[in-house]
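What you see is the complex with one protein chain gone and the rest in place.
Naming follows writing order (A, B and C), and every chain is counted from residue 1.
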Amino acid sequence: MKKIAVFTSGGDAPGMNACIRAVVRTSIFYGLEIYGISYGFDGMIKGGFKRMQSNSVSNIVQRGGTILKSARSEEFMTKEGRQKAYDQLKEHEIEGVVAIGGDGTFTGAKVFFEEFGIPIIGCPGTIDNDIYGTDYTIGFDTAVNTALEAIDKIRDTAAAHDRIFFVEVMGRDSGYIAVECGIGGGAEFVFVPETETDLKKVVKSLKSLRKSKSSSLIVVAEGDEEGTAEYIMEKVKGKLNDADKEFKVTTLGHIQRGGNPTARDRVLASRCGMAAVDGLIAGKSNCMAGVVNGDVIYTPFEDCIGKTKPLKEDHLKLIEILSI
Amino acid sequence: MKKIAVFTSGGDAPGMNACIRAVVRTSIFYGLEIYGISYGFDGMIKGGFKRMQSNSVSNIVQRGGTILKSARSEEFMTKEGRQKAYDQLKEHEIEGVVAIGGDGTFTGAKVFFEEFGIPIIGCPGTIDNDIYGTDYTIGFDTAVNTALEAIDKIRDTAAAHDRIFFVEVMGRDSGYIAVECGIGGGAEFVFVPETETDLKKVVKSLKSLRKSKSSSLIVVAEGDEEGTAEYIMEKVKGKLNDADKEFKVTTLGHIQRGGNPTARDRVLASRCGMAAVDGLIAGKSNCMAGVVNGDVIYTPFEDCIGKTKPLKEDHLKLIEILSI
Amino acid sequence: MKKIAVFTSGGDAPGMNACIRAVVRTSIFYGLEIYGISYGFDGMIKGGFKRMQSNSVSNIVQRGGTILKSARSEEFMTKEGRQKAYDQLKEHEIEGVVAIGGDGTFTGAKVFFEEFGIPIIGCPGTIDNDIYGTDYTIGFDTAVNTALEAIDKIRDTAAAHDRIFFVEVMGRDSGYIAVECGIGGGAEFVFVPETETDLKKVVKSLKSLRKSKSSSLIVVAEGDEEGTAEYIMEKVKGKLNDADKEFKVTTLGHIQRGGNPTARDRVLASRCGMAAVDGLIAGKSNCMAGVVNGDVIYTPFEDCIGKTKPLKEDHLKLIEILSI
Partner (left out) sequence: MKKIAVFTSGGDAPGMNACIRAVVRTSIFYGLEIYGISYGFDGMIKGGFKRMQSNSVSNIVQRGGTILKSARSEEFMTKEGRQKAYDQLKEHEIEGVVAIGGDGTFTGAKVFFEEFGIPIIGCPGTIDNDIYGTDYTIGFDTAVNTALEAIDKIRDTAAAHDRIFFVEVMGRDSGYIAVECGIGGGAEFVFVPETETDLKKVVKSLKSLRKSKSSSLIVVAEGDEEGTAEYIMEKVKGKLNDADKEFKVTTLGHIQRGGNPTARDRVLASRCGMAAVDGLIAGKSNCMAGVVNGDVIYTPFEDCIGKTKPLKEDHLKLIEILSI
């Protein structure tokens, strides 16, 4: 193996740059030529390849976003698109690819490998932490800390005005961000897609908490089956029937995707990036490099996409106990 | 003068606690008894008075929110309500009052003084910076920095995906927060209530910028006459007619009200708090203690409420020049 | 079991308050009376017990330091001291104790249990991450992020002036903080106590790096066998003999102990606190509640103190590869 390429795809996540840096420098360390592909699969189709040197990735370990840019590609979903992408790789004599992204990226990578046999290894880059095969995804820790800092601020104003605040956090179909923010932010309730929400119970608890607490904070995962934070707030408000209380809702939004990555995300990203190159050199493919129980492991794309990673039981219990 | 009281009212702002601390300790320093009134005018009516000592305000200089809580009072808007409030002050032998809040607070304070003659001095506590008689209000600098940090994060993800991002910031009828965020965040455009927005020009500029810039950021003040960030985005999107670009909108919301105050807000809050007590001792009333051109000055409530503080001309020009 | 107590001891660490909160609320949740002991073992001897309610721990999950204060106790190291402490526990009818601290704390707790049989369970509260029986200690993640943010800032000024910067971080005899900061901060070298430092090799590498890099950053763990950052800098400077380069040293110091805990530390602290109470109720003692591979486990104090937790091999390799 002499030449490999790296790209980022799907929603961007803090730590993607640290991962790119690790891929680039590990490649150079082992004597490989390394190319960066801009705009993910779309760039691959369009031939957006650029030779990278060690200093191409200087001073990016601490930056959010991705210097290789990201995009979603309609064309790659067609056989013709993937053929073009493969032709480009051949033309540039790329013998292996590192794909940094989430389950959409890995789904594409799996099909691509199965059709053309080009070695490809993934790194889990998404804030949602919804990938099987790694305890945490790159960007998750930063997103949680960003959301938590926002919640700390909101708690100031909630407490000053005795308000009940509903805060919507990201995570798509996964409640991980919501749960960690709930525990860390001292939330009274957390609504996640993984569990069914009993609104009646929540309303009853809120009524009982009113005696001891002047303000309350409820964290809602964007993918909750009950609806958006706005919708849930209106429902609770109607049932609580408390004229004295102000109800407010805040949707944290895109700030959760950006920002300098935390230490944990930089280290995880660096480990996964190095492991992806190590894996390609060792002849692995069609799999993702993740960290499970502290160690790097490779998990087939099939499992990364197909299996689910449940929330920790004790996390949900913690929220119940700690909100008393 | 032997006993004075302090309260916070209206929307909370970072630095209110630093201001309370300054009022309390300056009072004690000069041998006055100092009382805290909870929940603003409402608490005054209901007799929520509490004697404060030096250590009542320990370790709060760095905290957001307000330990005295804040609330809006319907009852104080009636003559009967104000009579009750005055009776409570008499009963507690309070001879002077420090009111920390914004123009609603000062409007109430002015009427209250005119009816009952109780000496009352204000401190400008609001993130909106819309008070005449002080260059900056307490909380403004923190709100701008909070918004700016959010914008820095959003820029990461905007750049990674070549997006056009519309970010709505607070400020009610004032464009101060938007303008400083626009300059500091490197925004391409800033929409403020003070100036009429020419959407056609914006669309034309965005088209021309597309050649040189892959992503753009537009800051919208919540009070802009054109509408919300969401509304403006839809309009621009329709006119720009650019299928390749993703348009996104984020409303920063209540995070701008909380958080640890910046150095500037702590110092300003401390100066205003000390000056308010100094002023009461010196026999002043019906005015606000602010900082203009670096010096503490007292401005009649009438002017604080009635006069407007225009945006700096060169600030608006800066945004135009710096976005090229 | 009806009454239990909790204290913090040794150097303070961010997340101790979140841990106290979890201990208090879990106790109340299970119907136990819970007491806080001020100033660690010293307070136990002097009878510094205070009944705690649910709202005793309101609004502390996000605060650094410890509301129960911490101290080192000479007297507890004597049999007489421990007898007094035990008598106090008896007098207050305390039947179980949660000790939040590091190895010094656990050493004392172990002796105390062996002498008097009072059930005692520890929670790993120390920034150093030098405790066997938990993957991470409470406070470590915050300390690393604090140090890393400082290193990010230092890199700005190092790059602006083409300097070689030596940054000393905490960690006592452990290189964990240094290694994570090194990877996350993009350091050229990391000096840790666990490995022998080859200064000649470092000097040789620095000479070679000069061609490609204008500034360099070296992270030194405070416990490194080679000496302090200052000492190492002087040695390297002498050997490098590069008149054009400025050498600077910064010792980050006590900022690493304070600050709002990160999400990770709040969650870890909450889990350990809950687990400690669960453990006492289940009849466990003389052990620490930690989190290993994502799950709560109890490890005998003997192992926590006696066994060492080695640095990850691939972490040290990462630094070598990523600095090229």
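List of remarks:
Note that in this section a residue touches a chain if its C-beta (ideal position, glycine included) is under 8 Å from a C-beta of that chain, and two chains touch if they have at least 3 such contacts.
Everything numeric here is computed off the predicted structure, so don't read it as measured data.
Although one chain is omitted from the display, it touches the following shown chains in the full assembly: B, C. When you scan B:25, B:163 or B:284 for touch with the missing chain, the hit is B:25.
Of the candidate positions C:75, C:95, C:162 or C:234, contact with the hidden chain is made by C:162. Shown as candidates are B:47, B:186, B:227 or B:300; the residue that touches the absent chain is B:186.
Think of the hidden chain as still there; on chain B it touches residues 18, 21-22, 25-26, 28-29, 54-55, 58-59, 61-62, 135, 141, 144-145, 148, 152, 155, 159, 180-181, 183-186, 212-213, 260-264, 266-267, 270-271, 274, 293-294, 296, 312, 314-315, 317-318, 321-322, 324.
Chain C residues in contact with the hidden partner, per the touch definition given at the top, are 8, 12, 14, 16, 63-66, 69-71, 146, 150, 152-157, 159-162, 165, 248, 250-255, 257-259.
As a working rule, only the chains that are shown with their structure count from here on.
Chain A has the C-alpha centroid lying closest to the overall centroid of all protein C-alpha atoms shown. Separating the centre of chain A from that of chain C, both taken as means of CA atoms, is a distance of 28 Å.
Per-chain CA centroids place chain A at a distance of 35 Å from chain B.
Chain centres here are Cα means. That of chain B falls 39 Å from that of chain C.
The multi-chain contact residues of chain A, meaning those touching 2 or more other chains, are 152, 155, 159.
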